[in-house]
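Would you mind keeping the following structure in view while I ask a few things?
Of the protein chains in this complex, one is absent; all others appear in place.
All chains are identified by letter, namely A, B and C, in their written order; residue positions are counted from 1 within each chain.
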Amino acid sequence: MKEDMETYKYHDHKDKLLKRLRRMEGQVRGVHRMIEEDRYCVDVLYQLAAIKAATNKIGLELIEDHTRGCVARAVKEKDDDGESQIQELMEVFRTFAK
Amino acid sequence: MKEDMETYKYHDHKDKLLKRLRRMEGQVRGVHRMIEEDRYCVDVLYQLAAIKAATNKIGLELIEDHTRGCVARAVKEKDDDGESQIQELMEVFRTFAK
Amino acid sequence: MKEDMETYKYHDHKDKLLKRLRRMEGQVRGVHRMIEEDRYCVDVLYQLAAIKAATNKIGLELIEDHTRGCVARAVKEKDDDGESQIQELMEVFRTFAK
Partner (left out) sequence: MKEDMETYKYHDHKDKLLKRLRRMEGQVRGVHRMIEEDRYCVDVLYQLAAIKAATNKIGLELIEDHTRGCVARAVKEKDDDGESQIQELMEVFRTFAK
(Lines give C-alpha, C1' and ligand atoms only; values in the text may rest on other atoms or scores of the structure.)
Protein backbone atom coordinates (compact mmCIF):
# COMPACT_ATOMS: atom_id res chain seq x y z
CA MET A 1 0.00 0.00 0.00
CA LYS A 2 2.00 2.99 -1.23
CA GLU A 3 2.01 5.75 1.33
CA ASP A 4 1.06 9.22 -0.02
CA MET A 5 4.03 10.83 1.62
CA GLU A 6 7.32 12.26 0.37
CA THR A 7 10.16 10.16 1.78
CA TYR A 8 10.64 6.83 3.48
CA LYS A 9 12.75 5.93 6.47
CA TYR A 10 15.53 4.60 4.22
CA HIS A 11 16.00 8.16 3.01
CA ASP A 12 18.12 8.77 6.11
CA HIS A 13 20.90 6.50 4.76
CA LYS A 14 20.09 6.64 1.05
CA ASP A 15 23.62 7.45 -0.07
CA LYS A 16 25.07 4.49 1.83
CA LEU A 17 22.45 2.18 0.27
CA LEU A 18 23.27 3.46 -3.23
CA LYS A 19 26.99 2.95 -2.62
CA ARG A 20 26.43 -0.65 -1.50
CA LEU A 21 24.21 -1.35 -4.49
CA ARG A 22 26.94 -0.11 -6.84
CA ARG A 23 29.39 -2.44 -5.07
CA MET A 24 26.90 -5.31 -5.48
CA GLU A 25 26.65 -4.49 -9.20
CA GLY A 26 30.45 -4.73 -9.37
CA GLN A 27 30.35 -8.10 -7.59
CA VAL A 28 27.90 -9.46 -10.17
CA ARG A 29 30.15 -8.18 -12.99
CA GLY A 30 33.05 -9.87 -11.19
CA VAL A 31 31.26 -13.25 -11.27
CA HIS A 32 30.48 -12.67 -14.95
CA ARG A 33 34.20 -12.17 -15.61
CA MET A 34 35.13 -15.29 -13.58
CA ILE A 35 32.79 -17.43 -15.69
CA GLU A 36 34.19 -15.90 -18.89
CA GLU A 37 37.69 -16.78 -17.69
CA ASP A 38 36.64 -20.38 -16.80
CA ARG A 39 37.57 -19.90 -13.19
CA TYR A 40 37.35 -22.76 -10.64
CA CYS A 41 33.69 -23.42 -9.69
CA VAL A 42 34.25 -23.13 -5.92
CA ASP A 43 35.85 -19.68 -6.27
CA VAL A 44 32.83 -18.51 -8.29
CA LEU A 45 30.46 -20.01 -5.71
CA TYR A 46 31.98 -18.06 -2.85
CA GLN A 47 31.52 -14.82 -4.81
CA LEU A 48 27.86 -15.71 -5.39
CA ALA A 49 27.46 -16.42 -1.67
CA ALA A 50 28.90 -12.95 -0.96
CA ILE A 51 26.29 -11.37 -3.29
CA LYS A 52 23.55 -13.34 -1.51
CA ALA A 53 24.81 -12.12 1.90
CA ALA A 54 24.98 -8.49 0.68
CA THR A 55 21.43 -8.72 -0.70
CA ASN A 56 20.21 -10.18 2.59
CA LYS A 57 21.86 -7.43 4.60
CA ILE A 58 20.40 -4.59 2.53
CA GLY A 59 17.01 -6.28 2.57
CA LEU A 60 16.90 -6.67 6.34
CA GLU A 61 17.91 -3.02 6.77
CA LEU A 62 15.06 -1.93 4.48
CA ILE A 63 12.65 -4.17 6.42
CA GLU A 64 13.79 -2.41 9.61
CA ASP A 65 13.34 1.04 8.02
CA HIS A 66 9.91 0.06 6.72
CA THR A 67 8.81 -1.30 10.11
CA ARG A 68 10.02 1.81 11.92
CA GLY A 69 8.56 4.15 9.31
CA CYS A 70 5.50 3.16 7.30
CA VAL A 71 4.28 0.30 9.52
CA ALA A 72 4.63 2.19 12.82
CA ARG A 73 2.97 5.28 11.28
CA ALA A 74 0.03 3.18 10.04
CA VAL A 75 -0.33 1.49 13.45
CA LYS A 76 -0.60 4.88 15.09
CA GLU A 77 -2.69 6.73 12.52
CA LYS A 78 -4.87 4.25 10.68
CA ASP A 79 -8.31 2.99 11.75
CA ASP A 80 -7.31 -0.62 11.11
CA ASP A 81 -4.32 -0.24 13.53
CA GLY A 82 -2.01 -0.74 10.57
CA GLU A 83 -3.43 -4.22 9.93
CA SER A 84 -2.84 -4.06 6.15
CA GLN A 85 0.74 -2.75 6.60
CA ILE A 86 1.46 -5.56 9.10
CA GLN A 87 0.17 -8.16 6.63
CA GLU A 88 2.27 -6.60 3.89
CA LEU A 89 5.34 -6.61 6.19
CA MET A 90 4.90 -10.29 6.99
CA GLU A 91 4.46 -11.25 3.33
CA VAL A 92 7.66 -9.47 2.30
CA PHE A 93 9.48 -10.99 5.28
CA ARG A 94 8.32 -14.49 4.29
CA THR A 95 9.57 -13.87 0.73
CA PHE A 96 12.87 -12.66 2.08
CA ALA A 97 13.33 -15.42 4.66
CA LYS A 98 13.25 -18.12 1.96
CA MET B 1 41.68 -27.29 -4.86
CA LYS B 2 41.99 -25.98 -8.41
CA GLU B 3 41.94 -28.78 -10.89
CA ASP B 4 44.74 -28.64 -13.52
CA MET B 5 42.35 -29.02 -16.41
CA GLU B 6 41.05 -26.70 -19.09
CA THR B 7 37.24 -26.55 -18.61
CA TYR B 8 34.70 -27.20 -15.88
CA LYS B 9 31.28 -28.77 -16.12
CA TYR B 10 29.60 -25.33 -16.19
CA HIS B 11 31.30 -24.78 -19.53
CA ASP B 12 28.46 -26.74 -21.12
CA HIS B 13 26.01 -23.93 -20.39
CA LYS B 14 28.41 -21.01 -20.04
CA ASP B 15 26.51 -18.68 -22.37
CA LYS B 16 23.25 -19.17 -20.45
CA LEU B 17 25.05 -18.44 -17.18
CA LEU B 18 26.60 -15.25 -18.61
CA LYS B 19 23.20 -14.10 -19.89
CA ARG B 20 21.58 -14.62 -16.48
CA LEU B 21 24.41 -12.78 -14.76
CA ARG B 22 23.91 -9.79 -17.07
CA ARG B 23 20.19 -9.86 -16.18
CA MET B 24 21.11 -9.97 -12.48
CA GLU B 25 23.38 -6.95 -13.02
CA GLY B 26 20.40 -5.16 -14.56
CA GLN B 27 18.23 -6.10 -11.58
CA VAL B 28 20.77 -4.58 -9.17
CA ARG B 29 20.87 -1.40 -11.28
CA GLY B 30 17.06 -1.43 -11.18
CA VAL B 31 17.07 -1.45 -7.35
CA HIS B 32 19.64 1.36 -7.40
CA ARG B 33 17.26 3.41 -9.57
CA MET B 34 14.27 2.64 -7.29
CA ILE B 35 16.18 3.93 -4.27
CA GLU B 36 17.22 7.05 -6.19
CA GLU B 37 13.56 7.63 -7.05
CA ASP B 38 12.45 7.10 -3.42
CA ARG B 39 10.25 4.25 -4.37
CA TYR B 40 8.04 2.43 -1.79
CA CYS B 41 10.16 0.19 0.47
CA VAL B 42 8.09 -2.97 -0.12
CA ASP B 43 8.45 -2.67 -3.91
CA VAL B 44 12.23 -2.38 -3.51
CA LEU B 45 12.27 -5.38 -1.15
CA TYR B 46 10.55 -7.64 -3.67
CA GLN B 47 13.20 -6.74 -6.25
CA LEU B 48 15.95 -7.59 -3.76
CA ALA B 49 14.22 -10.91 -3.00
CA ALA B 50 14.26 -11.63 -6.77
CA ILE B 51 18.02 -10.97 -6.90
CA LYS B 52 18.50 -13.29 -3.92
CA ALA B 53 16.46 -16.04 -5.64
CA ALA B 54 18.42 -15.62 -8.91
CA THR B 55 21.73 -15.83 -7.03
CA ASN B 56 20.57 -18.95 -5.23
CA LYS B 57 19.47 -20.60 -8.47
CA ILE B 58 22.74 -19.95 -10.27
CA GLY B 59 24.66 -21.09 -7.19
CA LEU B 60 22.79 -24.38 -6.91
CA GLU B 61 23.36 -25.07 -10.62
CA LEU B 62 27.09 -24.46 -10.23
CA ILE B 63 27.15 -26.73 -7.16
CA GLU B 64 25.52 -29.46 -9.27
CA ASP B 65 28.03 -28.93 -12.10
CA HIS B 66 30.91 -29.01 -9.62
CA THR B 67 29.64 -32.22 -7.99
CA ARG B 68 29.16 -33.92 -11.32
CA GLY B 69 32.51 -32.67 -12.68
CA CYS B 70 35.40 -31.98 -10.32
CA VAL B 71 34.11 -33.91 -7.28
CA ALA B 72 33.11 -37.04 -9.22
CA ARG B 73 36.41 -37.01 -11.14
CA ALA B 74 38.41 -36.72 -7.90
CA VAL B 75 36.40 -39.56 -6.31
CA LYS B 76 37.27 -41.81 -9.27
CA GLU B 77 40.86 -40.76 -9.89
CA LYS B 78 42.39 -39.59 -6.64
CA ASP B 79 44.05 -41.73 -3.98
CA ASP B 80 42.08 -40.06 -1.21
CA ASP B 81 38.78 -41.00 -2.97
CA GLY B 82 38.14 -37.30 -3.51
CA GLU B 83 38.10 -36.62 0.24
CA SER B 84 39.45 -33.07 -0.07
CA GLN B 85 36.96 -32.23 -2.87
CA ILE B 86 34.09 -33.62 -0.76
CA GLN B 87 35.15 -31.47 2.20
CA GLU B 88 35.37 -28.44 -0.09
CA LEU B 89 31.89 -29.26 -1.48
CA MET B 90 30.42 -29.46 2.02
CA GLU B 91 31.86 -26.07 2.95
CA VAL B 92 30.19 -24.59 -0.14
CA PHE B 93 26.95 -26.39 0.80
CA ARG B 94 27.09 -24.86 4.30
CA THR B 95 27.77 -21.38 2.90
CA PHE B 96 24.86 -21.64 0.48
CA ALA B 97 22.44 -23.23 2.97
CA LYS B 98 22.67 -20.15 5.18
CA MET C 1 11.11 -6.77 26.92
CA LYS C 2 8.43 -8.86 28.63
CA GLU C 3 5.08 -7.08 28.56
CA ASP C 4 3.31 -6.90 31.95
CA MET C 5 0.07 -8.24 30.54
CA GLU C 6 -1.74 -11.54 30.81
CA THR C 7 -2.00 -13.01 27.31
CA TYR C 8 -0.27 -12.63 23.97
CA LYS C 9 -1.73 -12.58 20.49
CA TYR C 10 -0.82 -16.26 19.97
CA HIS C 11 -3.34 -17.07 22.68
CA ASP C 12 -6.06 -16.86 20.04
CA HIS C 13 -4.79 -20.06 18.38
CA LYS C 14 -2.93 -21.63 21.28
CA ASP C 15 -4.54 -25.05 20.94
CA LYS C 16 -3.60 -25.29 17.27
CA LEU C 17 -0.01 -24.34 18.09
CA LEU C 18 0.18 -26.97 20.85
CA LYS C 19 -1.21 -29.61 18.48
CA ARG C 20 1.40 -28.80 15.83
CA LEU C 21 4.18 -28.87 18.39
CA ARG C 22 3.11 -32.36 19.49
CA ARG C 23 3.18 -33.43 15.82
CA MET C 24 6.67 -31.94 15.49
CA GLU C 25 7.74 -33.89 18.57
CA GLY C 26 6.45 -37.03 16.86
CA GLN C 27 8.39 -36.18 13.70
CA VAL C 28 11.63 -35.88 15.69
CA ARG C 29 10.92 -39.24 17.34
CA GLY C 30 10.28 -40.61 13.86
CA VAL C 31 13.74 -39.51 12.68
CA HIS C 32 15.23 -41.04 15.82
CA ARG C 33 13.58 -44.35 14.92
CA MET C 34 14.78 -44.15 11.29
CA ILE C 35 18.38 -43.71 12.44
CA GLU C 36 17.99 -46.62 14.88
CA GLU C 37 16.72 -48.75 11.99
CA ASP C 38 19.63 -47.66 9.72
CA ARG C 39 17.28 -46.21 7.18
CA TYR C 40 18.53 -44.72 3.88
CA CYS C 41 20.14 -41.30 4.46
CA VAL C 42 18.02 -39.46 1.88
CA ASP C 43 14.76 -40.68 3.45
CA VAL C 44 15.97 -39.40 6.84
CA LEU C 45 16.99 -36.07 5.28
CA TYR C 46 13.52 -35.44 3.85
CA GLN C 47 12.03 -35.97 7.31
CA LEU C 48 14.51 -33.49 8.79
CA ALA C 49 13.61 -31.00 6.05
CA ALA C 50 9.93 -31.42 7.04
CA ILE C 51 10.78 -30.63 10.68
CA LYS C 52 12.70 -27.55 9.54
CA ALA C 53 9.72 -26.39 7.43
CA ALA C 54 7.28 -26.96 10.34
CA THR C 55 9.56 -24.99 12.70
CA ASN C 56 9.80 -22.14 10.19
CA LYS C 57 6.03 -22.04 9.74
CA ILE C 58 5.26 -21.90 13.46
CA GLY C 59 7.99 -19.31 13.92
CA LEU C 60 6.66 -17.02 11.19
CA GLU C 61 3.14 -17.25 12.66
CA LEU C 62 4.45 -16.28 16.10
CA ILE C 63 6.38 -13.38 14.57
CA GLU C 64 3.15 -12.18 12.95
CA ASP C 65 1.26 -12.52 16.26
CA HIS C 66 4.02 -10.66 18.09
CA THR C 67 4.05 -7.85 15.52
CA ARG C 68 0.31 -7.46 15.63
CA GLY C 69 0.19 -7.72 19.43
CA CYS C 70 3.12 -6.57 21.53
CA VAL C 71 4.92 -4.48 18.89
CA ALA C 72 1.80 -2.64 17.67
CA ARG C 73 0.69 -1.98 21.27
CA ALA C 74 4.12 -0.58 22.17
CA VAL C 75 4.12 1.63 19.05
CA LYS C 76 0.76 3.09 20.10
CA GLU C 77 1.26 3.34 23.84
CA LYS C 78 4.96 3.81 24.56
CA ASP C 79 6.86 7.08 24.65
CA ASP C 80 9.63 5.65 22.49
CA ASP C 81 7.07 4.74 19.75
CA GLY C 82 7.84 1.08 20.42
CA GLU C 83 11.49 1.57 19.41
CA SER C 84 12.78 -1.16 21.75
CA GLN C 85 10.09 -3.63 20.59
CA ILE C 86 10.94 -2.87 16.95
CA GLN C 87 14.65 -3.52 17.60
CA GLU C 88 13.73 -6.77 19.37
CA LEU C 89 11.50 -7.76 16.41
CA MET C 90 14.32 -7.13 13.95
CA GLU C 91 16.73 -9.31 15.92
CA VAL C 92 14.15 -12.11 15.80
CA PHE C 93 13.71 -11.48 12.05
CA ARG C 94 17.49 -11.77 11.53
CA THR C 95 17.66 -14.99 13.57
CA PHE C 96 14.80 -16.54 11.63
CA ALA C 97 15.97 -15.35 8.20
CA LYS C 98 19.20 -17.33 8.58
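By definition in this document, contacts are C-beta pairs under 8 Å (C-beta built on N, C-alpha and C of every residue); 3 or more make two chains touch, one makes a residue touch a chain.
All values reported here derive from a predicted model rather than from experimental measurement.
Though it is not drawn, the left-out chain touches B, C in the full complex. Not every partner is drawn; the one left out touches chain B at residues 56, 60, 63-64, 67-68, 72, 75-76, 81-83, 86, 89-90, 93-94, 96-97.
Hidden from this view is one chain, which touches chain C at 2-3, 6-11, 14, 17-18, 21-22, 24-25, 28-29, 31-32, 35-36, 38, 40-46, 48-49, 51-53, 55-56, 58-59, 62-63, 65-66, 69-70, 88, 92, 95-96, 98.
We take it that only the chains that are shown with their structure count from here on.
Centroids of chain A and chain C (each the mean of its C-alpha atoms) stand 23 Å apart.
Between chain A and chain B, the centres computed from C-alpha atoms are 20 Å apart. Contact with two or more other chains is made by residues 98 of chain B.
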